[in-house]
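As you look at this complex, bear in mind that one protein chain is not there, while each of the others sits in place.
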Amino acid sequence: MHDLTPTPALGAASQTIGTVTIAENTGVALASVTARNGQADTCAKILKKILGAVPNVGKSVLNTPEEGFWIGPDQWMIGAPMQTHEDIDDQLKAALSDAASITEQSGAWAVFDVIGAQMPDMCELLCNVPIRKMAAGDVQRTLIHQLGCFVIRRTADDHIRIFGPRASAQTLLHALITAATSVV
Amino acid sequence: MRYSGFRVIKEALTGHKGWTPAWRDPEPASQYDIVIVGGGGHGLATAHYLAKEFGQARVAVIEKGWIGGGNVGRNTTIIRSNYLLDANEPFYEFSLKLWEGLEQDINYNAMVSQRGILNLIHSDGQRDAFTRRGNAMILNGADADMLSTADIKKRYPFLNTDDARFPIKGGLAQHRGGTVRHDAVAWGYARSADSRGVDIIQNCEVTGFRIESGVCKGVETTRGFIGAGKVGCAVAGNSSRLMSLANMRLPIESHVLQAFVSEGLKPVLPGVITFGAGHFYCSQSDKGGLVFGGDIDGYNSYAQRGNLPAVEDVCEGAMAIFPMLGRARLLRMWGGIMDMSMDGSPIIDKTHIDGLYFNGGWCYGGFKATPASGFAFAHLLAKDAPHPTATAYRFDRFEKGLMIDEKGMGNQPNLH
Amino acid sequence: MIQKNRIEGGQIDRSATFKFTFDGKRYEGHAGDTLASALLANGVRLMGRSFKYHRPRGPLTAGSEEPNALVHLRVGARQEPNTRATTAELFHGLVATSQNRVGSLSFDLLAVNDRLSNFLTAGFYYKTFMWPKAFWERVYEPIIRRAAGLGALSLEDDPDVYDKGYLHCDLLVIGAGPAGLMAALTAARNGADVILADEDFRMGGRLNAETFAIDDASGADWATATVAELATLPNVRLMPRTTVIGAFDHGTYGAVERVSDHIATPLEGKPRQILWRIYTQKTVLAAGAIERPIAFNNNDRPGIMTASALRTYANRFGVAVGHRTAIFTNNDDGHRTAADLHAKGIKVIVIDPRPEAPRAMDYEVLAGAQVTDTMGRLGLTFAQVRLADGTERTIECGALGVSGGWNPNVHMTCHQRGRPVWNGELAAFVPAILPAGMTVAGAAMGDLSTAGALTGGARAARAALGLKGREAKMPIAEDAPVNITPFWYVEGASRAWLDQQNDVTVKDVKLSHQEGFRSVEHLKRYTTLGMATDQGKTSNMGGLAIMAELAGKTIPEVGTTMFRPPYTPVAIGALAGRHRGQDFHPKRLTPSHAWAQEQGAVFVEVGNWMRAQWFPRAGETTWRESVDREVLATRGSVGVCDVTTLGKIDVQGADAADFLNKIYCNGFAKLNVGKVRYGLMLREDGIAMDDGTAARLAEDHFVVTTTTANALPVYRHMEFVRQCLVPDMDVQLISTTEAWAQYAVAGPNARRVLEQIVDQDIGNDTFPFMACAEITVCGGLRARLFRISFSGELAYEIAVPTAYGDALIRRIMEAGAEFDITPYGTEALGVMRMEKGHAAGNELNGTTTAANLGMGRMVSTTKDSIGAVLSRREGLNKPDDLRAVGLKPVNPADKTPAGAHLMAATGPVDAAHDQGYVTSACYSPSLGHHIALAFLKDGDNRMGETMRLVSPLMGVDVAVEICSPHFVDPEGERLRA
Partner (left out) sequence: MIIDHPLLGPRDSSEFTYMGDARLLERPDPEGADAAAAFYEYAYLRDNPAGWHRELWFHEAGDRSWLVVTRNTMTHEISCVELARDVARAQRQSK
């Protein structure tokens, strides 16, 4: 077992502004799965085993421990708890073998959970998603302060999870905080 | 009628009864030596120089609407000759020299104002590129000056140098650059050409070319056929549409470029300034409005209007370098059609059809080129040979691999 | 000071009294006042000066179409020029000052221009100031510029913040007058998501300014009740103080919400304004109508305003502008003003050019009469009237209300270049071609009666939402017909103002016609009619009508008024939002950023990345000292550099190799697993696009690297080729740039350092130059190792998942301690690549070919690749083409700066003799003198030639020798060691 300790994108403490709480989530391991040509069905079958269902366009499947969401044609992002799934890409490769191309993505993303009554008002200042019309599990890739992010409506009505580029985690958090401050 | 201060005073004292129309409104003749299609800046300038410099009197300019209604009347009025490539720089420097003598040449005050243009530098790589460009300008006989941030701060004390995301590391200045009252350019050339016998025919749209065995005999218009020994097309924004009537496909895409003017403000900007880490350039008109713009919207369009993202992009650039503009108000936005060529440089050339000549593909650099474009096109039409400063602006340069690509963006027009 | 012109009634809150100042004088007003209404209540009519003649001016209107009453609002950094007093909401402590004056507002020295007006006619400046040549810029223009402009900016950074946001709805209703309220109500009651936006701080539109009833309540009370009902509905968003600025494509609207402009300063962290992009399915435009004036001599004195404005000030704000008031109207609506004022005890007299003017009440009506002139230097005192019988009469009055009829507010219908059509009954333009999804209702559509507006609003909403079934019953309201006889200007009028702000008079329009500027566009541009801050809302029609008369044409023949966004001017700050200062663009930080900060690194912007430029050490006084040390230490022992910013694209699939073969001009099909190859990518036009490496980790798995700058375009290009050109290839792409932290470890001791970290054997035999492998480090952490070298030294690039990047750099520094490992930044990186002659951004400038770069032979002729065909064009293969060469100064002390041009050693120095240029240059600590990379005509055949390197821009002119660009270790022994 190696002796290097991972560092979170920010390691920032969660903060509450008015009714909105913004917390960095460092516990998500990620890998992308892209079906090989002509392997879409096989790939879907296996994903169904893993997730319980194959995420449709613009949707996620919030299973445990694995969950996943659609990111492009025949392409999905699969996430799972870091403690148990740090090697998520190996696990997926084992499961999918030649049916799909797997790419580790854990390091690419910073993840923030935004929870609170005024989360929708805040979203209106952040990104072009019809947040009030989104249902649990809806996913939309969008721009937040020019950063390409995924916004996932979680099961709770007042909860979204934002995946943003890790290298710009500071910019993203700053944008979340200023938006929250504006609306509360 | 000659314009002068004395004339203005005399008319003022006699109730302004003596002023006559700036140009006639003639019926089209059946035949001309040369017909210019397009009553914009370039077409009218071509007519002026044909008459004045090349002794061509039987010339008509035909315009589908009102003269000066195209890009010459909807641009940000900047003149400069700060180009990199030897195929461009002598041409734009020639243009700048013509600007410098314009008022006396056409007896019309177009308010040529050489208040200087400044391109800000934000990185070492940019400084290297601008240094190469500044040297190319000087080696071509133009003026260029590399300014330090301190020099710049003296001229623009409110420039954001302490909290800039992309720090300002200097700037390349051309002090002879500046601005011109754009409408006056069209009107002045029109008045001058008219006074030299050129027929300016408004509200006359070309509906086709009469081409017989490979030779262009004239143009079909909404006011009937007009015969011509030679037909020169200078219809920025409509080049592809017009030349398609001669079954030509051009190395051109038409895009919308938006421009903006603020409410009238007491003078704050001494010259023209361009942001090097975003899309924003700005000057202040003699009436006090900040005239500014940025990048094209980026998609093919003939709609003469743009959308919000481009507007926001420009204003973000404005606030990045001039945070004091936050409370200045954008008064009006408009869109012009830019004929974006495949290498960002224009075409002034004969076509494969005898007697049919083309001037276009100016991207968003057409206004500053107006005098030289008119002069060079007149030269080509009168002598059937390219003007010495415009020899590279050929149709076949793309097929031969002789592109004139200032920005190095290749065959994607919306990146130039 | 007491509010001497304040009268009973209105929708102001007399219980809340606000103190404010104008030009330093103290006044009082009430909540619900605008600055203009409060000043008028205090008897102040003079509020500004006109642009050109500096004529004294007061409000012409009570709304956002105001051309005259423009002031500086607030002071210091928050000073806001050209603010309309007629819309500025009064707050306690408001400070306003007048603008565009030299001296005081009541004694403006530049008012002399008014005396000279006969010389300063339309377009006079085009005809003079031409002699002597130099004088325009030295003398005339500076004078003109100094006089130019209206208000002044503070020149201080705007201290307020602005937000931008996105809203989505089924129906956007623009304007909360009777039509808008009814449209919103109808839609909301049917369950649609509705946004109701109005520029005013009080919804209700004209209803707030009128006295007539809707059902048995006053119009204003009906509006209040309706707004209250809408406020209770969850599917309605009420947006007062929100101006919809433009109708953009496909149902996108821009709107500016003035969140904090009605308070002294925004609350901490709150925006001053918000720019909303509203995405809507349908839109109802209920923007109302604007009353237009009539032109007569000196019709611009303070106290002269539109009749409806007088009515608004009296009914809504409880202000009598003048206790003796005259009304000049060509239509019945003007009489409504008279009646309202009369009912409030104001002495009224009506001048109506129509012989059959109605006589409703017991005030005097002068039928068939016209106002011919007025008096009063700083404010109206008398009006001169020509009676029906031709006799003259002078009428004392402090206010004169003018009504030339109403123009439907078609502004927003023109934003997509739709043109309105002429309606003779109204003598006005009405909407015709509309932006997709828009319907127009109420006065904006020409339904000028309240009943018409209510019905129109309801119908528009039903039409927009496709509602079936019975229409709801409409409340009862006045339904008076429009009786108007077109009347634009009084005969003989000359100094009669059309565009009051820009000082365009009837005389100017006549001159414009006389000189042949007759189309609406020429008229506008020649006279500046309609180009002021009000965009001609009150002036365009008059100008058009007069031009039509002069040209013997109908008004529509002359042209239509054309409006462009924004509806009213928008603060540039609002359009920029949060994107200013450090937040202009996002920052991208490398995995070693925190560690580099601890080392005191100096950072530089590389695109959005922040990279360590160099790592200064104690005692180093110049950046060169640090960079030279970093280079020498790396070449002498070992250095480490964060290269995470290079683009990394994961390429997988059975056809991955064939795909790379397509996008790189050189071959990749035969690259063995475990090997890396340098690749050059061309654009389809045959010009070099980007270079990098591709590492084959498995038969069906490559990792492609791009330059930092081109990561995005290259990925886009690869997706284009994959999806559009080779759609049947089995290849999958995804960017992994940020997934891996990558470090270059370079120098003779690089292997010794990494051996302590890498778990596998990396000996020269097992892991030779250009090898790559998936390995583990530090006892099992997954990692990737590439033996590639940008520096020319024995070098590796090692990558770990980004989360371990910080830990790895610290571990590398520990492992390297015994070799005095030196972190180096982008400067040293650049120096070493130049010493090695590697091309980078400065060489790959978008105009260079593979041949220019000295890689001509790399372009495979045995296979097709993007750009191969067009790279063979003659113009790209000239015998004397530019070639990449190295330069060294003949005098070792000389610099060889980038951007300098190469000339023959003897002969002229000009463009015609230009031989090439320097792309990159630096001081080479390894060689002890400056070096440069350059493009030189026929460079390959000029090795050893001495040339002149000139940079006239910098005053540089030195002798240089042409040499190979490979300054250090040309045989490449070190990197294979």
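Going in written order, the chains are labelled A, B and C, and every chain counts its residues from 1.
Keep in mind that, in the parts below, a residue touches a chain if its C-beta (ideal position, glycine included) is under 8 Å from a C-beta of that chain, and two chains touch if they have at least 3 such contacts.
What you see is a predicted model; the values in this text were computed from it and never measured.
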{"item": "Contacting the left-out chain in the complete assembly, out of B:V72, B:I152 or B:M342", "value": "B:M342"}
{"item": "Residue of C:G552, C:P727, C:G928 or C:G944 touching the missing chain in the full complex", "value": "C:P727"}
{"item": "Contact with the hidden chain (one of C:D373, C:D685 or C:D914)", "value": "C:D685"}
{"item": "Sole residue of C:T21, C:T211, C:T252 or C:Q384 that reaches the chain not shown, by the stated touch rule", "value": "C:T252"}
{"item": "Residues belonging to subunit B that touch the chain removed from view", "value": "238, 240-241, 244, 249-254, 298-303, 307, 309, 342, 398-399, 411-414"}
{"item": "Sites on subunit A contacted by the missing partner chain, in the whole complex", "value": "57-58, 71-73, 75, 128, 141-143, 148"}
{"item": "Footprint left on subunit C by the chain that the document does not show", "value": "249-252, 279, 416, 436, 684-685, 712, 716, 719-720, 723-725, 727-728, 864, 868-870, 872-873"}
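Definition applied: only the chains that are shown with their structure count from here on.
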{"item": "Category of the chain touch graph - line, ring, star, complete, other", "value": "line"}
{"item": "Chain pair, B-C or A-C, that carries the greater number of C-beta contacts", "value": "B-C"}
{"item": "Farthest chain (mean CA position) relative to subunit B", "value": "A"}
{"item": "Centre-of-Cα separation between subunit B and subunit A, whole angstrom", "value": "49"}
{"item": "Separation of mean Cα positions, subunit C and subunit B [Å, integer]", "value": "22"}
{"item": "Rounded Å distance, subunit A centre to subunit C centre (Cα mean)", "value": "32"}
{"item": "Sequence positions of subunit B contacting 2 or more other chains", "value": "none"}
{"item": "Contacts with two or more other chains, residues of subunit C listed in rising order", "value": "164, 277, 579, 583, 585, 587"}
{"item": "Residues on subunit A engaged by subunit C in the complex (per definition of touch)", "value": "1-8, 32, 34, 36-38, 75, 87, 101, 103-109, 124-130, 132-133, 145-147, 165-172, 174-175, 178-179, 181-182"}
{"item": "Subunit B residues within the subunit C interface of the complex", "value": "3-5, 7-9, 12-13, 16, 19-23, 25, 65-66, 68-69, 73, 86, 89-90, 101, 103-104, 107-115, 122-123, 125, 127-136, 138-141, 144-146, 157-158, 160, 163-167, 181, 183-184, 187-188, 262-268, 278, 285-288, 303-305, 307-308, 311-312, 315-316, 318-320, 323-334, 397, 399-403, 405, 407-411"}
{"item": "Residue ranges of subunit C touching subunit B (in the complex, touch as defined)", "value": "51, 78-82, 118-119, 121, 124-131, 133, 136-137, 141, 144-146, 148-158, 160, 162, 164, 246, 248-249, 252, 254, 275, 277, 415-417, 511, 514-517, 519, 521-522, 525-526, 528, 531-533, 535, 564-566, 569-573, 575-577, 579-585, 587, 604-605, 683-687, 689, 841-842, 845-847, 870, 873-877, 897-901, 909-911, 914, 917-921, 950-954"}
